[in-house]
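Encoded as structure tokens, here's the structure I'll be asking about.
This part shows subunit A:
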Amino acid sequence: MAETEKDPAEKKNRFQNNYILQAWLCISLALIFGISLAAVQAALGPVIIENKLNETKEKVPELLLGSETAQKMAADNKAFKITPRSIAVEKNGIKKFYSVFEARFEDGRLGGWVTKVDGQGYADKIELLIGLDPAIESITGLFILDQKETPGLGNKIIETKWRGQFAGKSTGDHLKVVKSGAKVANEIDAVTGATISSDSVVTIINKTITDLRQPLKDAGRMKKE
Partner candidate 1 sequence: MEDAAPAVHVSPSPHIGSTSNSTRRMMIDVLIALTPAVAMAIYMFRVYALIHLGLCVATCLAAEYLFVRMRGKSISLNDFSAAVTGVILALSMPATAPWYASVIASAVAIGLGKIIFGGLGMNIFNPAMVGRAFVMISFAGAMGAAAYESGAGWVDAISQATPMNALKQSGTWTPIGDMFLGFTNGSLGETSALACLLGGLYLCYRRTASWEIPAGMIATVLVIAGIVDLVGGHGGRLILHHLFGGALLFGAFFIATDPVSSPLTPRGKAIFGIGIGALVMLLRFLSGYPEGVMFAVLLMNAVTPLINRWTIPRTFGEF
Partner candidate 2 sequence: MELLQSKDLPGKGSFSHGIHPPDNKSLSRDAAIEVVPTPKRVVLPLLQNIGVPSKPTVQPKQQVVAGETIGVGEAFISTNLHSPITGVVEKIGVCTLPNGRHLPAIYIKAEGEQVSGQALYEDVLGGHWPKDCHAIYYPSTISKAIHEAGIVGLGGAAFPTHVKVRPDDTKMIDTLMINGCECEPYLTNDYRVMLEAPGAIIAGALLGARAVSAREIIIGVEDNKPAAIERLKKEAEGTVIKIAVLKTKYPQGSEKQLIKAALGLEVPLGGLPSDVGVAMSNVGTMAAIARGVIREKPLTHRVITVTGRGVRNPKNLLVPIGLSMQDAIDYCGGLTKDAARIIAGGPMMGFAFSNLSMPVTKGTSGITVLTHDDVRKENETSCVRCGRCVDVCPMQLVPTKLAMASRHGNLSLAHQYNIMACFECGCCTYVCPAHIKLVQLIRMGKAMVVASRK
């Protein structure tokens, strides 16, 4: 066979055996789609990040000041200046990062701290926002961001009535869950029939406060100086 002879069939064959050439459609589509996705991301990215921040920020005034004062503040068209920070806590050689929001009044005075934490609940992870006063002496509020507790039972932890118990509790003592009729200052009433869900929330709070009390105090002082 003369090698110089190239019949059209063989030529076609060679084309078909070339993977890159075969995939021209895939490649060009990938390019087009990639560019359009980049455009979408460029257009929507900031909005999404804003959404994420707002979700937490919106809650901050209420968590720190209680709903009445927060509403009044909103009515007066005043807002906190919120700075997201990450605080590293080293315990037993493991470094853990807490996401903390520092809230300052418009005059620069420290309004308090809000920290976003999660932990194991009865059914799944529970995600909380905990509000702390500037001196980290008491809890100013609690908000449940995400939970999958038993509907009708454990998920009553999201109710304002139950969450309200936490406002004003001292950070000095560990909180304790009792079945009902909390008398002592550091006691929290359990949600009826859902002791575990209640316990879980309190455990997360206790752990967070233990971890964060000192670092936050330091952080607050540093800013002042």
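With respect to how the candidates were assembled, all candidates are chains of the complex that A comes from, given by their letters.
Throughout what follows, a residue touches a chain if its C-beta (ideal position, glycine included) is under 8 Å from a C-beta of that chain, and two chains touch if they have at least 3 such contacts; residues count from 1.
Bear in mind the structure is a predicted one, so any value in this text is a computation, not a measurement.
**Q** Identify which of the numbered candidates 1 or 2 touches subunit A in this complex.
**A** 1
**Q** Inside the complex, what are the residues of subunit A that reach candidate 1?
**A** 122, 150-153, 179, 192-193, 195-196
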